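Shown next, in structure tokens, is the structure this report addresses.
Complex shown without one protein chain; remaining protein chains in place.
For reference, chains read A, B and C in written order, and residue numbers begin at 1 within each chain.
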Amino acid sequence: MDEFDGLKEECGLFGIWGHPEASELTYIAMHSLQHRGQQGAGIVSSSGDYLFGARGMGLLTEALSKEQLDSLKPFPHAIGHTRYASSGGSELSNVQPFLFKSHKGDLALAHNGNLVNALNLRRALEDEGAIFQTTSDSEVLAHLLRRERGGGEESLEGRKKRIKKVLKQVKGAFAFMIMHQDSLTVALDDHGVRPLMLGRKDGSYCVASETCAFTAIGAEYIRDIEAGEMITITDEGIDFDHYTDVTSPHMCSMEYIYFARADSEFRRTSTYRIRKELGRALADEMRQVDADIVIGVPDSSLAAAHGFSEASGIRQEQGLLKNRYVGRTFITPGQEARERAVRMKLSPVRDIVEGRRVIVIDDSIVRGTTSRFIVKALKKAGAKEVHMGVSSPPLKNPCYYGIDVSTHAEIIASRKSPEEIRDEIGADSLTYLSVDKMHDVYHSFGSKGQCDACFTGNYPIDIEEAILPQEKDLKQKGV
Amino acid sequence: MDEFDGLKEECGLFGIWGHPEASELTYIAMHSLQHRGQQGAGIVSSSGDYLFGARGMGLLTEALSKEQLDSLKPFPHAIGHTRYASSGGSELSNVQPFLFKSHKGDLALAHNGNLVNALNLRRALEDEGAIFQTTSDSEVLAHLLRRERGGGEESLEGRKKRIKKVLKQVKGAFAFMIMHQDSLTVALDDHGVRPLMLGRKDGSYCVASETCAFTAIGAEYIRDIEAGEMITITDEGIDFDHYTDVTSPHMCSMEYIYFARADSEFRRTSTYRIRKELGRALADEMRQVDADIVIGVPDSSLAAAHGFSEASGIRQEQGLLKNRYVGRTFITPGQEARERAVRMKLSPVRDIVEGRRVIVIDDSIVRGTTSRFIVKALKKAGAKEVHMGVSSPPLKNPCYYGIDVSTHAEIIASRKSPEEIRDEIGADSLTYLSVDKMHDVYHSFGSKGQCDACFTGNYPIDIEEAILPQEKDLKQKGV
Amino acid sequence: MDEFDGLKEECGLFGIWGHPEASELTYIAMHSLQHRGQQGAGIVSSSGDYLFGARGMGLLTEALSKEQLDSLKPFPHAIGHTRYASSGGSELSNVQPFLFKSHKGDLALAHNGNLVNALNLRRALEDEGAIFQTTSDSEVLAHLLRRERGGGEESLEGRKKRIKKVLKQVKGAFAFMIMHQDSLTVALDDHGVRPLMLGRKDGSYCVASETCAFTAIGAEYIRDIEAGEMITITDEGIDFDHYTDVTSPHMCSMEYIYFARADSEFRRTSTYRIRKELGRALADEMRQVDADIVIGVPDSSLAAAHGFSEASGIRQEQGLLKNRYVGRTFITPGQEARERAVRMKLSPVRDIVEGRRVIVIDDSIVRGTTSRFIVKALKKAGAKEVHMGVSSPPLKNPCYYGIDVSTHAEIIASRKSPEEIRDEIGADSLTYLSVDKMHDVYHSFGSKGQCDACFTGNYPIDIEEAILPQEKDLKQKGV
Partner (left out) sequence: MDEFDGLKEECGLFGIWGHPEASELTYIAMHSLQHRGQQGAGIVSSSGDYLFGARGMGLLTEALSKEQLDSLKPFPHAIGHTRYASSGGSELSNVQPFLFKSHKGDLALAHNGNLVNALNLRRALEDEGAIFQTTSDSEVLAHLLRRERGGGEESLEGRKKRIKKVLKQVKGAFAFMIMHQDSLTVALDDHGVRPLMLGRKDGSYCVASETCAFTAIGAEYIRDIEAGEMITITDEGIDFDHYTDVTSPHMCSMEYIYFARADSEFRRTSTYRIRKELGRALADEMRQVDADIVIGVPDSSLAAAHGFSEASGIRQEQGLLKNRYVGRTFITPGQEARERAVRMKLSPVRDIVEGRRVIVIDDSIVRGTTSRFIVKALKKAGAKEVHMGVSSPPLKNPCYYGIDVSTHAEIIASRKSPEEIRDEIGADSLTYLSVDKMHDVYHSFGSKGQCDACFTGNYPIDIEEAILPQEKDLKQKGV
């Protein structure tokens, strides 16, 4: 799948408590999580007494200036956030972490995911006089936290109790980082849809959306944080707790298939190995296809193609290359323009594909635009046959748990059968991995449960509140 | 007084209701109010159903792009705000107007001035769970408005009642613009400290901090809005009301002396004429000083020098010139650096001052830095004597009503006598206008009452709440 | 005259030899010469062995970064140049000083003015194989210098001889700065059309287009450099010479009337004083006009209005104010747009002009656009009569000596009589200063001869070569 033609992850998280280079390590870790969000980035650090924040638009290196970074030093605690790239209309005020100052103490929040009852919570809060300045779920959580009473106002224990009560009010898929001047609390929703990892660097605890962040800073990867878990880190140590005991693990399948970096590990298994296995399983489904070479769509599908090659015995070749220099270009739209845009990004290697029967492995098909161009380009380069293999099931349904699919109507598999898609993209055959085979692979790697809603429509978390008719109104209003 | 060495106005307001070119006229009007704020600018327009906003940092022409301006068209209602230039630490999130979206309807706010009980209001609101994202008084008002109940939730009358109730809770100096999708309410505090003017353009009502905005857009200047007045404009027409009947007009003297543009009128009198009269009055106090020429410090003191010249019969000359091209320069600080900075901005005209006894008229002295350099430069250029006349009384006290004086300790007259100041700036004599003579001038132009707290320390609005010890803590926290 | 509606000066020069802060002083001096060019700026410094350059587009503060400035330190010799603002199509490569590196030694050049035989010289050089990368006369001079032989290749005396020979080949109006690693030569054309001043700072010689640069850096103003003069400054001292003895001083009248800063001096007289005298002389021509007040168009015509007031006894008032915040705005062209643009820049002070008969003094009229709007605005503000007085003769002819008049056809006085112009601008009367009276004023200040070609068409330097038909072709080619 191509990043310009598909799904968008909604954020990367990192936090570290009690390290003399906290903000610098956070910056490095965020760089390794850049693939989880390119629209904006921010860091909040804590001196122990107060919180200090910096944020900006764009890639990390554009978003934060050296002066901003320096202003976060030398404080020993920090959290960072990279925000996803949506189309247009974005504003700095939506970039996380959010930092709220008050005479009752500072508060910073950042999250990955999506609350399905956010709208109802917002309305209820607005009816009570709350004012929202952003469209972010983190602001909803902040309001709930500020309004919660009891549990001993000033004590850490009281704070933890209030956070628990608030987390029980929100529904959806979320990984939250909640920072006060003297504590960092992280929590994962009761279905564990989004990933969150625990690590240690020089004796200090850290958390991250993916383990590649730990690799980047030389931290040790301790374990995956579980559904319903709530962990609080202070200068006194770490407190492992659960805000709920009713959990039902449904880790997002797309993290394995597409989002996570190939070197990131889940339950000590790299997504690279999982993708290889998905490719092996696909090979099993495509035994009937005879071909000379197998090609992965760079970069995210190379691992699946590798597995496919190993299982099928068909030689893998780099028959498609990707231009590393991608950016906004000024090519006039219209006549040939879209075709040109893809041509500028992906190129077939003629003398590899010419005269050959080719199997192309892609990790998923969203709109089908890129697939069509790949088939066309390979055939123009001389491929005798082009068979498309997809190392995941047909992606048919929108995600309400934190993944952005530009327009639902654009998901090709939601309105066309595989045969119709094959016809549209011009391939000689098209094979998807079955849902069962996909789950077999996950189980073989020790998965405790995966969300497959985008393939099956079986949403593990009730989405009724998330699809209220008013939602569209609000979206049109630009909220 | 020089803008780099003195007081800073805190904002310019403009709003217009029901004009096909509302946002464009607002942009032009804000350009004429640029002297009231150079740190940021924003416009919110209303389609009648929803509000749309755009804002940015810097001068108007930098703050808003053409794309942003276009996004506000062709809506018929608009308010705009120019924000003052504070030193450092500023953030886009503080730029007004604020725009709050809610399922209960959109709300936009902008103000000029300062609430003396803002801190207490914030604390009380925070204790009730309110979250603040800025340090602005407009956010305080927004919270109060959102929490106010009763009066018929949905009706315009109910809204007006709630606004009145809220305005009664806030104390201080303020001109507020409160915009809902279908109404614009403007209000002035019960002491009328900040200016607010009513105008009409092509049949549509408009409001502005100064009448120069009306001149800029070709609007008619109707009248000055009074202390305690609250005016609501809708498609149905204009509603004149008062949120309180207990008023005590104390218009800011510094608006006349320094802040307002010379062509702006108050009670149909231009500040140019008022300044000339202040200069005439000063001449009366300096009868004993014998001189060949009188020179005004450009640009704000030229009018006073003019009046001085007319009254004294001493010829006025442009003996000091100002470089129009001022911007950040990269001159190394240290050795001679500050002197150079002034030299780059103000130049004496040698053959005008050489061999002459000179009276220099400045409208006020804050830190004394510029005055010292002016005296030195004129003497270096050959002036035989340099007498300094200030067309206002000694400025001794900080302002709590919306004027920023960098550091209180830096106000020279708060710690030195006129004779000590004369000595420090090196002038042959130094004469201030007396408080009584200043008031005489204002009364002659029909003033109903002027605030003179910065000269006398007689604060018309109780400032006790504004100077709580906690204030300093919060300021240090960066709130 | 308004800078957006009139003539454009073509550059400001400054140079200093043998000062430890050479480049910093040059930067400050250029800032004071910013009015002579806003399109670009550059500095070249010499270490004594090699030359180092930096340049950029826009105002000085935009054109040169701190890093660029630092790269020019701590070399003891420097020249700087500010370039005029032409419309569009400009390129960094045209920004001066030009710096040419060669194994025969480095060379830097900058100039103010225009060579009338530049085209013929370019063609001859091109025919000999020369390559031009810019459209600047300085590049022509560089080629001539590089091709010149004899005089003792390596000696300073030889170099001076070659420069003399080259200067004799070029015709036109020019002030040149020619810098080698170990010498700075400045030269003024044989008619002395452009100004060039000699100064001294802390024992080091410096040159500048105007004395305001000396004031800015605290340098002493020694004297005006004469027509045909060529001065060479080295570590050994200063060498006064002439490249020609056949001279005919014709200093540009417009420097006095409009271009030079009011505090700049010529023959020890400030332009402020000269402008006042022009205003006095104009009063003599307008004795028949009865009025209540006289108003100068800010800023350049205030001095003339002052002189007019003194001579006529009619009180001067600041009836027109100028908005200091001018920049590119995004107002849609068309309906009312041009009128708005002027309204945003100039405002009448209503209560000054209302009910009064007004004389407005402008220093010149080029296209008449601004004049028309001034008359209209003053009448709208209530002026009973508006009489326009111009403190220079009708400007009728293009300048070939370094002044840019946007389009010749746009010079209103070249196609209309004063009475027709009066009618077009809507004034009650229009009076120009006569050519004779203008010269009388100049002579009274010791002028040795003034160019009045733009008024009379009497071009002191033959312009035949400058108006070859091919010029238009080349201009269309974008050369």
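Please note the rule applied: contacts are C-beta pairs under 8 Å (C-beta built on N, C-alpha and C of every residue); 3 or more make two chains touch, one makes a residue touch a chain.
Quick caveat: nothing in here was measured; it's all calculated off a predicted structure.
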item: For the chain not depicted, the shown chains it touches; value: A, C
item: Residue touching the undisplayed chain, where the options are A:123, A:273 or A:439; value: A:273
item: Sole residue of C:73, C:123 or C:416 that reaches the chain not shown, by the stated touch rule; value: C:123
item: Contact residue for the chain not shown (choose from A:19, A:55, A:143 or A:306); value: A:306
item: Residues in subunit C touching the chain absent from view; value: 50, 52, 92-93, 98, 100-104, 122-123, 126-127, 129-133, 139, 142-143, 146-147, 470, 474, 477-479
item: Residues from subunit A at the interface with the omitted partner, ascending; value: 24, 27-28, 31-32, 34-35, 38, 59-62, 64-66, 69, 212, 215-218, 261-263, 265, 268-270, 272-273, 299, 302-303, 306, 310, 315-318, 321, 323-325, 327-332, 340, 343-344, 347-352
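Keep this in mind: only the chains that are shown with their structure count from here on.
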item: Chain contact graph, described as a line, ring, star, complete graph or other shape; value: line
item: Self-contact between copies subunit A and subunit B, residue sets same or different by half; value: same
item: Contact pairs, highest-scoring chain pair; value: B-C
item: Farthest chain relative to subunit C (centres taken as mean CA coordinates); value: A
item: Subunit A-subunit C separation of Cα centroids, rounded to whole Å; value: 61
item: Distance from the mean Cα position of subunit C to that of subunit B, given in whole angstrom; value: 37
item: Distance from the mean Cα position of subunit B to that of subunit A, given in whole angstrom; value: 48
item: Sites on subunit A at which at least two other chains make contact; value: none
